[in-house]
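Presenting subunit A:
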Amino acid sequence: MSLLKAENIHKSYGKEEVLKGVSLELERGETMVVIGPSGTGKSTFLRCINQLTPPEKGRVWLDGVEVTHPKCNIDKLRAQMGFVFQDFNLFSHLTTLRNVSIGPMKVKGMRKEDARKLAMEELERVGLNDKMDAYPAQLSGGQQQRVSIARALAMEPKLILFDEPTSALDPELIGEVLEVMIKLAKDGMTMLVVTHEMGFARAVADEIVFMEHGVIVEQGSPQQMFSAPKHPRTGEFLNKITELYGETA
Partner candidate 1 sequence: MAFDLAWLPQLTQGLVLTLQITTACIAMGIVLGILLALGRVYGNRLISTPCSIYIQILRGTPLLVQLLMVYYGLPSWGIYPSAFISGVLALGLNTGAYQAEYLRGAIQAVNPGQLMAARAIGMSLPQAIRYIVLPQAFRIVIPAWSNELILMVKYSSIVFSITLLDLMGVGKRIAARNFRYFEVFVVVALFYLALVFIISQLLRMLEQRVRIPGLGEQAEQR
Partner candidate 2 sequence: MLLRATLINIELLFTLLLLGLLLGTIVALLQVYGGRFAGTLAAGYAWVFRSIPALVLLFLFYFGPSQFGVNIPPLVAATLALGIRSSAYQSQIFRGAIQAIPQGQMMAARSLGMSRLQAIVTIIIPQAIRLSLAGWSNEFSSVVKDTTLAYVVGLNEVLRHARIIMDRHYELAMLAYLAVAVIFLVLTYSGNRSLSWLERRLRIPGLQMKGGTQNT
């Protein structure tokens, strides 16, 4: 049974249909990267998975439990799915350490000292334990994003959803975040990543999905997608992006 399964997701904003029936399956330990032109619904799709934006039609299952079921405990399910935002969304009024420990404490009911210890471990994992007592506004963008990954990790999730994690960062800061993500992938975390970073995709993705205009155009292994794409649009897009962004990592 796949860890994450999305079936026929439809989402409209007003009259405009942004997602026109997207389905995909993610296996445990797999790193799936979703690429495509901006505004084609990739981020919306991610939000439909953890119901931050509930879809109009379609169903989602996490490890066999239906997330889209009206009677499910959505908070409990969200606690099992990590989400990393493009704009980081760190809690501005809390220190770095508290940002990471508040989830385990308040949502999972962990004791304060245990949560603190866990938070320090996760911050160490992303290389930021020396910034424990700083406030988000005092950190650079790259540091904030790494903290936000630590925050997601502290919940010990089954998988992590990444919504264009590096798009809001200055170029020099992208590398440090990608490094953390690559390490996570290599350590076996199940990840669903929406990104423009082709180097990352080529290096760690087990599967690449190309989305455009609210539908999946093509998906396959990185080798196959890059060297022998089946759909013309896929090839076009990949060429343009690799030209624009060059090789990273």
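Keep in mind how these were chosen: all candidates are chains of the complex that A comes from, given by their letters.
Rule of thumb we're sticking to: a residue touches a chain if its C-beta (ideal position, glycine included) is under 8 Å from a C-beta of that chain, and two chains touch if they have at least 3 such contacts; residues count from 1.
Computed from a predicted model, the values in this text were never measured in an experiment.
Within this complex, subunit A touches only one of the listed candidates (1 or 2), namely 1.
Listed in rising order, the residues of subunit A touching candidate 1 in the complex are 50, 52, 75-83, 85, 87-93, 102-103, 106-108, 135-138, 140-141, 144, 148, 151-152, 155, 168-170.
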